[in-house]
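Removed: one protein chain of the complex. Kept in place: all other protein chains.
And then subunit A:
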Amino acid sequence: MTTHIPSPALESYVAADPGLDDAAVWAVEVHLENCAECRARMAEMAAPPLLALLDDVQVAIDRGVRSGPGPVRRHPWRRMVHRWAVWSVVPWIVTVLSAVLAAFLLDRQFPERPSLVLLLAPVAPLAGLAVAWSRRSDPAWEITAGTSRAGLEMLFRRTVVVLATVLPPLALAGWRLGMNPALWLLPALTFTAATLLLGGRIGVDRAAAVLGSAWVLVIVVPAITSADLPVVIRSESLPVWALAAVIGTVLTLLRAGDHQRAPR
């Protein structure tokens, strides 16, 4: 059985009768919150000026809500671009795409020489990583570095963007040249993981410079001068690259705290 507010008590409440003590007011309000019938009875009892005032307030609130500022409606693609894009990487993207295209054309022209696409693949994402996580490329770095999502999560997002930009042209070049995809993909992923891992200690841009320079000096230059395909980018090295990529990624995840500071 539902017990409703007695009419005298409701009338006293509507009239703001000072004789109604706090406990009674509280009991009436608790009941009103859950009882549409009593709310309707109360509305009928309310004096017309009060009802008119309530209507006016409601109209004013509705008008305010409708005319108030709101988010700019954007197409999801534009919203994503504004939220995650780092425009300073555009010149770098053009450079890398040009380098991959040049390597592809040279490989087609001189098939007997060591593949430049394979030699370029490990270091192709590094410049992008360096640019995507540095103070110079993120104007709001000091704010973003102090947020709770700053760190490896943000770095991974930007890394994914870099890889999504670099890997398709490499894949296209490798496919047209008839290469095993693992030959260019595994070194690229390994160097990416190594850059993130080392970047936690010395900064991603410095790590990219160190690893990129080391690869060029130790592997690329001797390969070009000797015209021999280095063993590190032959099929027999693939298990080592796979293992290195996994270890590098696991270590990067374990050292996630290293990236929770401001980019250098």
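Here is the rule we go by: a contact is a pair of C-beta atoms (placed from the backbone, for glycine too) under 8 Å apart; a residue touches a chain by one contact, two chains touch by 3 or more; residues count from 1.
What we mean here is this: contacts and distances are computed from a predicted model.
Participant: Write down which listed name, "ATP-binding cassette domain-containing protein", "Ubiquinol-cytochrome c reductase iron-sulfur subunit", "Twin-arginine translocation signal domain-containing protein" or "Phosphate transport system permease protein", is the UniProt protein name of the chain that is not shown.
Facilitator: "ATP-binding cassette domain-containing protein"
Participant: Just name the one of A:I5, A:V100 or A:A150 that touches the chain not displayed here.
Facilitator: Touching the chain that is not displayed is residue A:A150.
Participant: So that we can see where the missing chain sits, which residues of subunit A does it touch?
Facilitator: Residue positions of subunit A that touch the missing chain: 68-72, 74, 82-83, 87, 139-140, 142-151, 154, 256-257, 260-262.
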